[in-house]
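A single protein chain has been omitted from the complex, and every remaining protein chain is retained in its original position.
Labels run A and B following the written order; every chain starts at residue 1.
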Amino acid sequence: MKRTGTILAVVALLACVPLVTSSNVVLNFLVVVLLIALVGQGWNVLGGYGGQYSFGHAAFFGTAAYTTGILQLHYGVNAWAGLIIGIAAGAAVGAITGALSFRSGLRGSYFALVTLAFAEVLRIIASVTPITGAGVGTLIKLDLRPEAFQFQSRAPFYWIILGFVAVSLLIAQRLEASRFGAYLVAVRENEDAAKAAGIDVFRVKLGAMTLSAAITAAGGCFYAQYFLFLDAGIAYGPWISVEALLAPVIGGIGTVFGPLLGALVVKLLGEATKLVTGDVPGLDLVIYGCVLILVVAFAPRGIAGLMKRHA
Amino acid sequence: MSRLNRRRFLTTTALGAAALAAPAVLRAQGAPVKVGILQPTSGAMSYSGQQGRIGAQFALDEINAAGIKSLGGAKIEPVFGDAQSTPEGGNAEVEKMNGAGCAAVVGGYVSSICLAASQTAARYDLPYIVDVGVADSIVTRGLKNTFRLGPGFGVLAKTAIENLITLNDAAGKIAKTVMIIHEDSAFGSGLAKLLNTQLPEKGFQVIETIPHPTPTRDFNNVVTKIRAQNPDLVIPANYYNEYVLLARTMQQQKVRPKAIYSILGGAASSYKFVKEFPEAAAYIMDCNHWFDPKNPKALDLKKKVEAKGEFFTYEVYMNYSAVLLLADALERAASADRAKIIAALESSTFAGHVMPYGPTKFVNGQNQGAAPVNTQVLGNDIQVIFPAKFASAKPVFPMPA
Partner (left out) sequence: MLSPVILVPAILNGLLTGAVYALVALGLTLIYGVLHIINFAHGALLTVAMFAAFFAYKLLGLDPYLAAIGLTPLFFCLGYALQRFVIGPAAHGEDRNILLITLGLAVVIENALLYAFRADTRTVNLPYGFSVIEVGPAFLSVPRVIGFCVVIAVALALFLLMRFTDTGKAIRAVAREKLGAELSGIDVAHIYAVTFGLGTACLAIAACLLLPTYYVNPHAGNAFVLIAFTIVVLGGMGSVAGALVGGLIIGVVESLSGLYLGESLGQIGIFVIFILVLLFRPTGLFGERA
């Protein structure tokens, strides 16, 4: 399939980056970009293809991160096993919150707000329960061995997150070509018509949410391994929910490459504004916000939309 | 040797010779030493980040007047980084500082940022000096590159309790019951946990421990609870804004325990708080970071900082001291080589800082002499009440009604 070829080509190109540069600044930057792209692709499945905007993807990210962190720290579970279990835990949270929300028929802003509330509830609980270390947080032990999913050099981390992103791109592409994906888009375009046409709207939305949560959860587990420290604000804070939605919306909502493009653009913008303004606190973010507004004003369908229009 | 190999051999040798000669060349020229100054200058902790940078800048100005002598008068060139009050932000900045060729990094402020940043720095054997971050875990990870000049909350809790006992015994053991009000992230929770273990061991009864988020919009219920349970002591441990709100609410509801004995109280030893709310601040005690009041250099710095219209907060003098510590290490290492700096820090006996710690001695990265000081707001000024050798006033305990 032509699309798969494009995906593999892009991934192969990106994979060469550690071979041409040994700059850790660049590698670290790209790792963060890819992490956001992954989390954003998760959001994109539900929000872009499914039209259900979530403001609480932190719930899945944080659950996965804490799961793998706690399992490693308190139960001596292997980090790779923690990854699998973390993804499952994040997906489970997605399924549960999805079931509750969709069962109640929540849509649009109501749905967005309830996801926000779920993430906040988890954040508050995590900030007081002993198992997460409460306020002190969870510090994963430094253990630089591949078996412990930790590496001395940035490059293996880069390739792993790139691998995750590649899988997420393929999932998005499969989604576009599959019947499930068609149902999902139908629900997005007109939920009532879809229901009238015989689609089990609840199951479709729930499936999308679970998949979305699983992809974002993978990002959470990766974050835990890369930064080795979690607290309630990091795991469940609004920052990750915002990053998760910003990337796909800027890059092109409901497209395969949207989240990746968006993550790159958003992060590059952040760095560029810092470079331009030097060390004056706040000024770089002022410019960042202004550019954001301008991008939305002049490229409402996102970067991918811009590209399509001029293609 | 084939022609190809010989050429490569010659080139490599030439380059190698140049590389060996380079440090000598640099030294002779006194090329500036880059040092990363990492602070959360935007985001929720921006005030502390801003103050930290001010302290670092004062130190830099002082050092750069003459430069590092053993490096030919080389100046320290700061590479400022904004951690944006998040660990990822701190991380990214450390990567940049490493990429820019910094010899060391100073700062962090928030424990979670210090944890992430020092760990990243460890990958490159980049020396990292923590300015404030009090989580004990910062220095117990076995990272050779991480050094902390000030105390961790283990020492803080221990000293605070010791001084409390001294205070209480001298007054005839009038205090027995305690309520702890703490912020619910790393330092508050860590401290509260230690207090809950150690206070009962020393004969105090903790009636209630109340965690609260940062930010907290209102303390009226907390204060109602304090009034209802009437503890002898209230122990707050939180950040500036919440501390001020709590103290103001207590004043408003006319709640006066025998003492407000803060430990890392966000505003309890803050000139800004004392100036803006003298009534609410009166008689409040704190066990916190403080400068050495008998050190003329410290007093001189205080004057200079206040002349600039800034408040002399702990972030200022702790960063000032941390940067001076680094300069001393550079001086003794006579090199900008990271491993040499780490070695110099490890063996450091630096006494040119303005903290009441004595000469530095690092074990596993923690300065052994680091300890907090007890202060009390008396006569609209902040006086030191413990330890005796730094004391400028006698404690007033209990608080007058």
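The criterion applied here is as follows: contacts are C-beta pairs under 8 Å (C-beta built on N, C-alpha and C of every residue); 3 or more make two chains touch, one makes a residue touch a chain.
Here the structure is a predicted model, which means the values were calculated and not measured.
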Item checked: Residue of B:A31, B:I165, B:I210 or B:A334 touching the missing chain in the full complex -> B:I210
Note to self: Tell me which of A:V26, A:L73, A:A92 or A:A117 is the one touching the absent chain.
What the structure shows: A:A117
Checklist line | Candidate in contact with the missing chain, chosen from A:T4, A:S104, A:S153 or A:N190 | finding: A:S104
Next item on the list: Sort through A:N24, A:S127, A:Q150 or A:S168 and give me the one touching the missing partner chain.
Entry: A:S127
Check: Footprint of the hidden chain on chain A, which residues?
Finding: 53, 100-101, 103-106, 109-110, 112-114, 116-118, 120-121, 124-125, 127-128, 242, 246, 249-250, 253, 280-286, 288-290, 292-294, 296-297, 300
Next item on the list: Please give every residue of chain B in contact with the chain that is not shown.
Entry: 41-44, 46-47, 49-50, 184, 210-213, 215-218, 220-222, 224-225, 228, 240-241, 244-245, 248, 251-254, 272, 276-277, 279
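As a working rule, only the chains that are shown with their structure count from here on.
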Item checked: Distance between chain centroids, defined by C-alpha means - chain A, chain B (Å) -> 35
Margin query: Can you tell me which positions in chain A touch chain B when the two form their complex?
Written below: 23-25, 28-29, 32, 124, 127-128, 134-137, 139, 141-142, 152, 227-229, 231-234, 239, 274, 279, 281-282, 284-285
Checklist line | Partner chain A, residues of chain B touching it in the complex | finding: 41-42, 46, 49-50, 80, 82, 86-88, 91-92, 95-96, 98-99, 112, 115-116, 119-120, 123-124, 135, 137, 141-143, 183-186, 188-190, 193, 211, 213
